[in-house]
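Omission of a single protein chain aside, the complex is shown with its protein chains in their original locations.
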Amino acid sequence: MIWAFELTLLVFLVVCALAALQVKDLIGSSIILGAFSFMLCLLWLGMGAVDVAFTEAAVGAGVSTVFFIATILHINRRSQD
Amino acid sequence: MKTFALLTCLAAGAVLLLAESDFPDWGDPSSPASTHLSPHYITQTYAETHVPNLVTAVLADYRGYDTMFETAVIFCAGLAILLVLRRGGASNTSAHARPPREHSADLIIATGCRLLIPFMQVFALYVVAHGHYSPGGGFQGGVILGASLILLAMAFDIKTVLSKVRLKTVSALGGIGVLIYAGIGLIPLLLGGNFLDYSYLSAILPATDPIMARSHAMLGIEIGVAFTVTAVMLSIYLDLASKGNIDEGL
Partner (left out) sequence: MVEVVEKFSFGIYLVLLLIGLWAMIGKRNLVKKVIGMTIFQAAIILFFVSIGAKDEATIPILRNYYGPDATPINPADYANPLVHVLMLTAIVVGVSTLGVALSLIQKVHGKYGTVEENEILEKST
């Protein structure tokens, strides 16, 4: 585990989490959540958890983001906080 | 409300930070989590099941009961979304009613899908079948297979996907996957062993000893899990994208 790599990924992770919660456009929020999921996948690869990373990559990018966007297109796209 | 939330979180964070000083070092091979039970699994799994992927062996054989109920939970989630959203009638008309689109798909999207979807499906079947020797297994392959069908539904529309995979098939596959899992677990009970004890299956499988019977039964179980996960992912997408009335997609 290369600690500089892991530290960069962890900092990106926290930044993605805060950004996904601050952005007012809900579709932008769900795309940032997709990037968050990708950073998680890379972190788990660094720790040697390949099955968990495979599942998170398939679920986070393939399915979770799609479910969010499918829901948001039926409600108001702009949130007030 | 936000200041209350912030104070609560900071208080909880202070308590957890105090607890953190007692943790073992990060990545320590002699931490308590890695010394009591896991050396037995790491050293004995190949001798007992002939499966080198330790995660698949523990998931499908040693902790098979857990995985069966997890598959049942996925099926129940798909069922719950179906019950909540599919009511039919005037309560489902959207406030942002869009005019119906023409159904001629864009050339780039149609060509891209035609090239991508067969490879995605073959790769998904490879991931399910090769789960004993490489990272993968039933869940990962099922999610990729479901995602290939969701891609078809997003690129064209829901009617296209339903003309290729009928809605009754999707709904039935979700239950059939759990039935395959429970059925493979029930057969050892009829042969005189315990529930989900696959070594007794060597009595009915031709030319296998009890160790290889466990390996083959694990493959059967992964196939059941893949069926359920595929069907439920597609069914959840169909319900969410059309607000319950399965006609017009996104």
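The first chain written gets the first letter, and so on, giving A and B; residue counts start at 1 in each chain.
We take it that a residue touches a chain if its C-beta (ideal position, glycine included) is under 8 Å from a C-beta of that chain, and two chains touch if they have at least 3 such contacts.
Predicted, not measured: the structure shown is a model, and the values here were computed from it.
J.: Using the touch definition from the top, which of B:1, B:190 or B:207 touches the missing chain?
T.: Counting the whole complex, the residue in contact with the absent chain is B:1.
J.: Where does subunit B touch the missing chain, residue by residue?
T.: So the residues of subunit B touching the unseen chain are 1-2, 4-6, 8-10, 12-13, 16-17, 20-21, 23, 25-29, 31, 33-34, 37-39, 41-43, 45-46, 52-55, 58-59, 63, 66-67, 70, 73-74, 77-78, 80-81, 84-85, 91-92, 95, 133-135, 139, 229, 232, 236, 239-240, 243.
J.: Applying the definition given at the start, please give the residues of subunit A touching the unseen chain.
T.: Output for subunit A: 1, 6-7, 10-11, 13-14, 17-18, 20-21, 26, 29-30, 33, 36-37, 40, 43-44, 47-52, 55-56, 59, 63-64, 67-68, 70-72, 74-76, 79-81.
Criterion: only the chains that are shown with their structure count from here on.
J.: Which residues of subunit A touch subunit B once you look at their complex with the stated criterion?
T.: These residues of subunit A touch subunit B: 1, 50-51, 54-55, 58-59, 62-63, 66-67, 69-71, 73-74.
J.: Which stretch or stretches of subunit B touch subunit A in the complex?
T.: The contact residues of subunit B facing subunit A are 27, 53, 55-56, 94, 96, 135-137, 139-140, 143-144, 146-147, 150, 154, 233, 236-237, 240-241, 243, 250.
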